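Let's turn to chain A:
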Amino acid sequence: MMNIKIDNKEHSVEEGQTILEVCRNLDIEIPHFCYHPGLSIAGNCRMCLVEVKGMPKLMTACSTMVQDKMEIFTDSDVVKEARKGVLEFILLDHPVDCPICDKSGECDLQNYNFDYGIDQRRSIFPKERHKVEKISEKIYKNDNRCVLCTRCIRFLDEVTKTHEFTTIERGSHTHITCVDPEGLDQNPFASNIADLCPVGALGLNEFRFKKRVWLTEHVRAVCPGCEAGCNLTVDLHTKQTPLDPNVGPVVRFTSADNYSMQRFFICDEGRYSYSGYNETERRLLHPELDGEETTNGKAKAFLKEALSSELTGAVVLSPLASVEENYAAILLAEQMGYDLYRPSPFRKDLPEPALFIEKIKAPNHRMMKLLEVPKVTDMESSDYGVVLVLNSIGSIRDNSLVKILSLLKRAKYSITFEVERSEFSENSKLALPAPMFLEEDGCFINSSKRIQRSTGGLGYPEGVRPLWEWLFGNRFTNSESLLTQFSNEKLGIELSYEKIGKEGVEL
Partner candidate 1 sequence: MMAKLLAPEVFMIVKVVAVFIIVLTMVAVGTWVERRGAAFIQDRVGPNRVALFGKFRIMGLAQPVADGIKFFFKEDVIPANADKILFVLAPLIAFIPATMTFAAIPFGRSFDINGVHYFLSILPPATNIGVLYVFAIGSMGVYGIIVGAWASNNKWSILGGMRASAQIISYELAMTMAVVGVVLSTGSLRLDRVISAQTGLWNVVPQFLGALVFFVSMFAETNRLPFDFAEGESEIIGYHVEYGSMKFSMFALAEYANMITAAALFVTLYLGGWHFPWLDQWIWGSILAFLLKLVSILWIFVWVRWTLPRFRYDQLMRLGWKVMIPLSLVNMIVVALFLAYRG
Partner candidate 2 sequence: MKKEVKLSFWDRLYLPAILVGMGITIKHFFKNLFTPPSKRYTVEFPERKKDVPEWYRGLHRLNTRDDGSVKCVACYCCATACPADAIFIEAEDIDDLDESYPREKRPKQFIIDLHRCIFCGFCQEACPEDAIVLTNEYEITQLSRDEGLITMEELIKTPKKKMD
């Protein structure tokens, strides 16, 4: 630990950090383009210049390490003047076409120029113009807007190590170019460069001109695509009118920075999975008894009848459902003396490069393993009177599927808790509608045993209720109380949503 002064305020900070990192942790804003926590430090945008006492010139905050008794000024007149100058140079050839730029609304350049920049271009020379091109299936490039931060180049060089991008030409003619469009298409992380780009130079073809970002609200979620548990920023546009061009309510997924996991990117498979949540045709929105739509009251009566039948029972947990939902099912099993099972999750070969992508394609599989729940395929007999199956159909292997189906078919009271109409719901007596990902708050335990919280921005549709409300509507008032009880009983620690926070807790 050492003591430094930032803007005449004493701070005690850890060694081995740059000024920018220190300021970021202290919530002091230092504008920057080329710095990114997941990439190497380039120091080429000159936007993060700060004044350091004793230094003859301004220092780049991103590449200067803090030292003991350092005095840093992030907001002095010199610094402001420098930012103004840097922005004027950056904007020299910038088209300032914010109205048509898809980055507008979340653009660093736009924000910084609003805060620090000048409003009039002084140069009388015409601006350099480049054509907009779609460089690959996923990405388009607009060189006019590029500020040459080289984040994209560094990402492809350092993180995926595929080297598709470079800068060519020099001086004022410098621009980025893609030397290997096919490689970019095959790169499973390529779309991250659209997120990385601090301006609108690189963007996703899929999102191009679809929605203005300021119309959306952002929700932090955990990607349900695999066990890795990447953090997502989900853009939702829920206030659409019928005449609006219909993209949404889920507009796109982008990655959310998770400093604790040191993870700032998401794979393209996860990113483009957003459109699946806009399809509602197969959704189960009302309880179904023997394939016929029924009321909540009748469904509840059936549930009660099943639970009071004193038959043997089995509960099949779901690696797709959240900790809270699974725990509700566990509680039921414990209370009624039912057997607990877990299905074997679906596996998929990894793409190249894989980085942090996991083979197991279910977000909460680690929870089953932690609790040492037996596999459904290891089950000896399958004669149960009551069977409750949680929503898992999209994530389990075929042998589990067959086993669960036979369970359902033989049981007198077969109950499934499903998002969509599926083989499970068709083969069970009672199918209860389950909330979809993004519709409910819930926690997931990822492959590195980190419990993270996913926020439900859409809210429950009418008629859809979480499982704990069906089973223990009187005992629990919210899902957080389930989490607290779960962590107390099964993990031996006290957890709450506040404690988990944005970035999760390592178990």
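Assume a residue touches a chain if its C-beta (ideal position, glycine included) is under 8 Å from a C-beta of that chain, and two chains touch if they have at least 3 such contacts; residues count from 1.
These made the cut because all candidates are chains of the complex that A comes from, given by their letters.
Predicted model, so just to flag it, every value in this text is computed and none were measured.
Among the candidates 1 or 2, the one in contact with chain A in this complex is 2. Interface of chain A with candidate 2 (complex): residues 95, 97-100, 104, 129, 131-132, 142, 144, 208-210, 212, 214-215, 241, 243-245.
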